[in-house]
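The structure appears below as structure tokens.
Excluded from the complex is one protein chain; the other protein chains are retained at their positions.
Now for subunit A:
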């Protein structure tokens, strides 16, 4: 779909819907397109990091910089695919895959102790000392039967997070 026109054709909508595995309705895709155009102020076809950070609600989120790495240079189709993990119609597996991607910064399919430590650091900032963070993480890993040098793959995440209801949803406003 072009960024020259701000109109989305029916064909475009169906293509995007297929790409995100039908997790969004056509109406939601139209709303998301309006939002995408609103955020993409210079109409470049993708939303820059600065444009995301101009949303104060996003900028104050502890994981914003991490997410920006995943959001970098996405066109509209990929933008919708990114958000599809947050649709109520997304499968639990899809959501856990997304979480795994957030942890796995070097995209090698494995999450290490240090990767987990990095995310924990983003979430807690200066309010827990580095030493304490390592201790806490090592402690809960041990309790769960893992070792400090274990490498986690997606299946491990499924096991750990898959049991009780994981709630990760946003509502797309449809007027």
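Just so we're on the same page, contacts are C-beta pairs under 8 Å (C-beta built on N, C-alpha and C of every residue); 3 or more make two chains touch, one makes a residue touch a chain; residues count from 1.
As a working rule, contacts and distances are computed from a predicted model.
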{"item": "Undepicted complex member, UniProt protein name, chosen from \"Phospholipid/glycerol acyltransferase domain-containing protein\", \"Pyruvate dehydrogenase E1 component subunit alpha\", \"60S ribosomal protein L27\" or \"Ribosome biogenesis regulatory protein\"", "value": "\"Phospholipid/glycerol acyltransferase domain-containing protein\""}
{"item": "Hidden partner chain, residues of subunit A it touches", "value": "32, 35, 38-39, 48-50, 52-64, 67, 83, 86, 95, 98-99, 102-103, 116, 119-120, 123-128, 132, 136-137, 140-141, 143-144, 146, 157, 160-161, 163, 166-173"}
